[in-house]
Structures are given as structure tokens and as C-alpha cells.
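A single protein chain has been removed from this complex, and every other one stays in its place.
To keep things simple, chains are lettered A and B as they appear, and every chain counts its residues starting from 1.
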Amino acid sequence: MDIGTIVAGILTLAILTFLYRDNPIYKMAESILIGVAIGYILVITWTNSLMALLFKPLFGAGEGWLLVPLLLGLMMFGRLFKKTSLLSRIPIGVLIGSGAGVAIPAMLEARTLRQLSATVSPVIADGSLDISMLVILVGVLSTLIYFYFSREQVGWWGKTAKLGTYFLMIFFGTTFGYTVMSRMSTFIGRMEFLLTDFLRIIN
Amino acid sequence: MRRRIPQLICGLFGLVVFLCYFSSHPTARSIYLTVTLDYWQIIFAFTLIVGAISFVRVNLRGIERGEDRSYRIASLVGVITMPLLALIWGLKGGSPFMWVFENIQVPMQSTVFALLAFFVASASYRGFRARSMQAAILLGAALLMLIARSTIGDMLWARIPEAAEWVRTTPAMSARRAILIGIGLGSLTTSVRVLIGIERTWLGGEK
Partner (left out) sequence: MRLESRHWVFLGLFLVILLSMLLQIDLGVKVSQDTQRMHDYIENLPPGSVLMLSFDHEASSLPEIRPLALAVLRHAFANGHKLIGVALLAEGTGIGYRLMEQVGKEYGKVYGEDYAFLGFKPQYIAAMLSMGESIRQTFPEDYLGRPYDDLPMLAGITNYEQVDGVISIADGSLTTHWVEYAGNQYGVRVSAAVAAAMVTTYDPYLASGQMHAMIGGLRGAAEYEQLIHRGGSGLRGMLAQTAAHVYVILMIIAGNVVYFLNRKKGRKR
């Protein structure tokens, strides 16, 4: 067995000790994980992003205009000190502004209009009722009514909103079922490693 | 001025990329690429580095004060070791950097996540009760999915997976779609408010 598998196996067991209760072994493993994960992100961001997009073209190819994003990036360091923290508002402004600028068409078209248009498909097609389309239409409208808080939910409006909660519960239940599946798969994956590679109990 | 200048920059960048969306002119495309790649991407990369520095600083202060000293030292060793390994041996498959990633980070991180399987099982026992009509519907939908997406669904009756598929893609999907439309309209409004300067929470509390 190679040393990597031994280390991975021991650390896996160290994390699993949390199932009994929080303990120093788990805490130590968790601390190592946090440190390594931050170190990893630093390296990947530096090599794959800053070197490739900024430092090599700026200092290697002499693309001087990149000094502007460099300066904006450096302003972010202002956040580390109280006196200079206001400087970081400028690069944050660039991030927030460009984020909002690209979000407007995406939210309007891809998220809202395309979804609405998919909802208002014909309920009666070729002379017969499409029950699924009808359920979707009723589900979307009643759920939207439930989330409309500017009008008191009483009378027929309230009943429709209540119907919306039933649709929401079906969605949450379905999601719960799939989430259980996801979490179990993750643990099964770790068990597979422990039983095959680490303990070599199964092939 | 402390608020006005960042707000102006925010509005300017937002307006420029928004307008570029509607044009296929090479200049517009070039501006769009510059903003998304050279400004957005680079500044964002710096924010990650600021976060890492802040983490180191907080931990150094903690060590000075003697709080959880051994844990903090372990974290700092991790932060320092990874760049050193990458600097000396590179990032290739089989390098010490990748070794640490594959044999220390990945197993631990996925095991932390795997712990959730146990808490989900415990929550199913302790909190998943049919107290009302809504809770009963939620429970019914969950049970149907659990049966259908395991092999017992296939074994019991062929219609079970079909029924679960319909529930997922029809009533459940319709509720999710309504949530999506709601989020879409909310994000749209917030974006417009940011660009015209009504939404200023991102500037923080100070004047």
C-alpha cells in the first residue's frame, strides 16, 4: 500500500470521529484541511489566473494598459487596514457594476421570459387535454400567488396561495429525496475507498 | 465623494456591459471582453488573495493570544506548504502539490461532506413528521423519490419510477419554476437599483 493511501485513510477516519462528538483529533484534521484548502486556492488562483491573465502579459509582453486592473486589484488590499478600507470600494464597484450589467439581460430573458414562455404552452393539443401542462400552469401560477405578499391572502386568492404551498411541499419533498440520495452517495464513496484501497477488505 | 466615486464607477461599468450586450460591433465585443476578463476576473482573483491574507492575519493574532494555538499553527502550515510545494515542484500530476491535494485535502473534504449522510438519517427520524397536510405531502413526495431512485422502485412495480418522474418533472418542477421566476424578477430589480444608485448596501455602513 502506498503512503498516500495510508495518509488518506487515517485522515478519513479522523474526520469520521466527529460522529461520536467534537474532539481534538477531528479539530486537528479540520485545521489541516482548512489550511491546505486555502493554500491550494492561492496557488491555483496565482498560477492559472493572475500569472496567465495579468503578470505575464504585463511584464512579459509589455501590455501596459493592464496596469489599470492591477491597480484596481491592489486597491482590494486596502480592506486589510481600517485607514485604507475605503479604497476597496472602487474595485468592488467595478465587480458589482459589471455583475449587475450582465445580470439584467440574463435574468430577464433566460430566467424569467424563457421560463414564462415554457409555462404558457397550449393546454389543449390536438383536441385532447394535456394534463401535465395544466398541472404546470396551475402550479406556477398558484406558487407565484403564494409569494405575492402585497395582497392579503384571503378568499379565493388565499385558497390559490394555499394550493401553491402544496406544490411547494411536493418540490421540497422531491428535493429532500434527492438530497438524501446525494449525501448517501458521498458516504458510500468514502466507504468504498476505506474498504477497497485502505483496508483491502473487498476488491 | 467617498460614496459617489465608487457609485459612479459601478454605474459606468454596469451601463457599458449592459449596452455591449445589444451590439455585435467588434468594438463593443472587445470592450465586453476587456471588462469581463481583464477587470472582473483579475479583481476577483485579488479578492481571493486578500481573503487568504486575512485568514493568515487572524490566525497569527490568535496564536499570539494563545487561543487554539496548535490548531492555528496546523492551518498556517497548510497555507504556507502548498505554495512552497507548487513553487519547487510545480502542479503536474504526481507532484508533491498534487499528492497533498489528492491524499490530504480531497479525502478529508469529501469525508466532512459525507458526515451529512448521518445527520440526514438522524433528521429523518427526529424531524420528518406528518404534523399537517403540507408536511404529509412533503413526506409523501420524499418517500416516493427514495423508493423510485433506488433499485427497490424498479423491483416493486415498473410504474413507481414513472410516477416519481412525473411528480419531479411536473408538480415539483412547476413550484421550482415559480421560485426561479421570482428570483429572476428580484435579481433584475436589484441589478437595476444598483446601476441607478438606489441600492447602496454594497458600499457598507460608513459614509
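The criterion applied here is as follows: a contact is a pair of C-beta atoms (placed from the backbone, for glycine too) under 8 Å apart; a residue touches a chain by one contact, two chains touch by 3 or more.
Being a predicted model, the structure only gives us computed values, none of them experimental.
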Contact with the hidden chain (one of B:Phe55, B:Trp89 or B:Phe128): B:Phe128
Touching residues (missing chain, whole complex) on chain B: 21, 29, 32-33, 36-37, 40-41, 44-45, 48, 90-93, 98, 101-102, 105-106, 109-110, 112-114, 117-118, 120-122, 124-131, 139, 142-143, 146-147, 149-152, 154, 158, 161, 165, 168-169, 172-173, 176-177, 180
Touch list for chain A against the chain that is not drawn: 19-20, 37, 40-41, 44-45, 47-49, 51-53, 56-57, 98-99, 102, 105-107, 109-111, 114-115, 117-118, 136, 171, 174-175, 178-193, 195, 201-203
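Here is the rule we use: only the chains that are shown with their structure count from here on.
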Centroid spacing, where centroids are CA-atom means, of chain A and chain B in whole angstrom: 3
In the complex, chain B residues that touch chain A: 2-3, 5-18, 21, 35-50, 52-55, 57, 68, 70-72, 74-83, 86, 91, 97, 99-118, 120, 124, 133-135, 137-146, 149-150, 166-168, 170-185, 187-188, 190-192, 194-195, 202-204, 206
Complex contacts: residues of chain A adjacent to chain B: 4-5, 7-9, 11-12, 14-16, 18-19, 27-43, 45-47, 49-50, 53-54, 66, 68-70, 72-74, 76-77, 79-80, 86, 89-105, 107-108, 111-112, 115-116, 118-119, 132, 135-141, 143-144, 147, 164-181, 183-184, 186-187, 189-190, 193
